[in-house]
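All protein chains of the complex are present and in place, except for one that has been dropped.
When the chains are written out, they are named A, B and C in that same order, and each has its own residue count from 1.
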Amino acid sequence: MASRLADKRILVTSADTYMGPPIVTLFEAEGAEVLADTDRLIEPDSPAELVARSGSIDGLVVNLDLAAYTAKTVDIEDEPWLAGFDAMVHPLMRTVRAAAPAMIERGGGSIVVLTSSSPLRRMSPQAISYVTARAAQNAFVRSAGHDLARHGVRLNAIAQNFVANETYYPPEMMDNPRFVERLRTEVPAGRLGEPSETAELALFLIGETSSFVYGQVISQDGGWS
Amino acid sequence: MASRLADKRILVTSADTYMGPPIVTLFEAEGAEVLADTDRLIEPDSPAELVARSGSIDGLVVNLDLAAYTAKTVDIEDEPWLAGFDAMVHPLMRTVRAAAPAMIERGGGSIVVLTSSSPLRRMSPQAISYVTARAAQNAFVRSAGHDLARHGVRLNAIAQNFVANETYYPPEMMDNPRFVERLRTEVPAGRLGEPSETAELALFLIGETSSFVYGQVISQDGGWS
Amino acid sequence: MASRLADKRILVTSADTYMGPPIVTLFEAEGAEVLADTDRLIEPDSPAELVARSGSIDGLVVNLDLAAYTAKTVDIEDEPWLAGFDAMVHPLMRTVRAAAPAMIERGGGSIVVLTSSSPLRRMSPQAISYVTARAAQNAFVRSAGHDLARHGVRLNAIAQNFVANETYYPPEMMDNPRFVERLRTEVPAGRLGEPSETAELALFLIGETSSFVYGQVISQDGGWS
Partner (left out) sequence: MASRLADKRILVTSADTYMGPPIVTLFEAEGAEVLADTDRLIEPDSPAELVARSGSIDGLVVNLDLAAYTAKTVDIEDEPWLAGFDAMVHPLMRTVRAAAPAMIERGGGSIVVLTSSSPLRRMSPQAISYVTARAAQNAFVRSAGHDLARHGVRLNAIAQNFVANETYYPPEMMDNPRFVERLRTEVPAGRLGEPSETAELALFLIGETSSFVYGQVISQDGGWS
């Protein structure tokens, strides 16, 4: 049996949504002890509390999502605009800030963030709010990833798009022939990715296999970006 | 006399700070009627009120700044972290949102945003908060710029760095020999840019001279990024 | 009358094709003495000879083109693949190499290169050879631009796409309804750019107006990239 994460304790946030389930499944199959949390970490103190009660961890997967708010520039409303930052950007900073000190003290550790490749290429012109928040996440990973690299802590992101998940590709969308046609023309691979394919990249990044990869935002999107 | 902006009415925000003064000076010298506002536009309703009382405008310069908050990842505090978004990201969206409808109706108009090239290259590892907020600004310009292009409205950014201004390069920094040495090694041009050089780029972008440039983030930093 | 280039002597290569004609027209209208050369500079010694016989120049426009060779990966043939490098990449290096020493000695000068934004975003999957050669041009501008910046010489590129010109958009293409429809959906501005719009950006970059812009590749493509 494979056991590439034997003896590893890994915390996964929002483990019941987005890329949480396939990551938990694969990491456990590889021998990890997975702490599968389901809080959305919206409250400012929640990330620190989660890290505190999780005890010593070897790895952290920051999995945060929010259904994309779509609106033309002139129609953006404050509440859903701000909600994107509250659900994706601020909890990311707070969770990394809370988990990093123990990793720095131990001289190592790996943090994997699930973001989106949507800022890397022109998206639907109406996903402005979503793209802006995801871009802030990617910039945080690059910038804080540089800071943490100096302490041997690795912070990297998986910028995915067109990977099957219920938040962004609900069943009714997958039944829409126009969407299936769009997949064929827009995504070079011609299909949605499997969540298990994202889990494999997360496995690569969380383990020692990627020990010289720091502060990177890696696209996983069938060649779209 | 040059008068490349004759008969143009242009609104400049935070006109008394950052790149506001040199832009107002050059635009007026080129014949524009400049509405030089000095509100920081922190209040959610301020941008819409400003646009409403400004009347018809041909161009808009969104000039927003905040002294860079520097802290290691593990030392970031919530208040200054959030202040960066409140001062630079949210007012940008609100000001563009407020000004765009009239431009769309007229079938044209140009919006120039003053941001930073700091997210384009690795900065000091402690400017994480600043870099993240500026990256969100750049992503908003690219994404909303794409949406507005469909209506003939141009939204572009000047991503500057190492341009002389009191917010980021106060006199005491310029007197510091270590900083002057750092300029020489880090900035290929070997000097700080003049604010008037940024004003020239703003003039190029605000006028018809750049009529096929849409949704771009243009670096102005002596070759640094 | 405007005369932003009064007393300037500027050399333009391939002045009879691609962006040569509109640039020559505008630069002359702005008072420049333009040396409009028409050699394609394929021969290794041609660039040095051209620079030598041009005498003292203040600015240089390196305008090189070749109709895009389209072929699937498996169908690329050596001859047209190599021709792209011979027509666009090697003459660029040789022309910059020949012109830079006199500019360095005088402590200034500006070189503007006409490239393409096609490497910045996914193009037609069959323009592989063209995209690769244009990417090499862009990388050369960034890298040599950094080296030359240390000597006060500015080297920047205009990465255009969807700007009207007979090399890439011959009349028969413009009469094709499918191409016109593609313009509307792919180019946010919904139209081809005018060559005069590229000339305005070249004017901005060749003059003192852009004196703090070094080693940049600026997109001019109606928001496409």
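We adopt the following convention: a contact is a pair of C-beta atoms (placed from the backbone, for glycine too) under 8 Å apart; a residue touches a chain by one contact, two chains touch by 3 or more.
Computed from a predicted structure; not experimentally measured.
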Quiz prompt | Absent-chain interface as seen on chain A, which is shown | solution = 2, 145-147, 149-150, 152, 163, 188-190, 193-194, 197-198, 200-201, 203-204, 209-216, 218-223
Self-check item: Hidden partner chain, residues of chain C it touches
Solution: 44, 72-74, 76, 78, 81-82, 85, 89-90, 93-94, 96-97, 100-101, 104, 119, 122-123, 125-128, 131-136, 138-140, 142-144, 146-148, 150
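Methods note: only the chains that are shown with their structure count from here on.
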Practice problem: Kindly work out which chain lies most centrally, taking the average of its C-alpha atoms as its position. | Solution: B
Quiz item: If you take the mean of the Cα atoms for each chain, which one ends up farthest from chain C?
Solution: A
Exercise. Starting from the mean Cα coordinates of chain A and chain B, work out the distance between those two points in Å.
Key: 30
Practice problem: Please work out the Cα centroid separation of chain B and chain C, and write it as a whole number of Å. | Solution: 28
Quiz item: Residues of chain C that touch two or more other chains: which are they?
Solution: 188
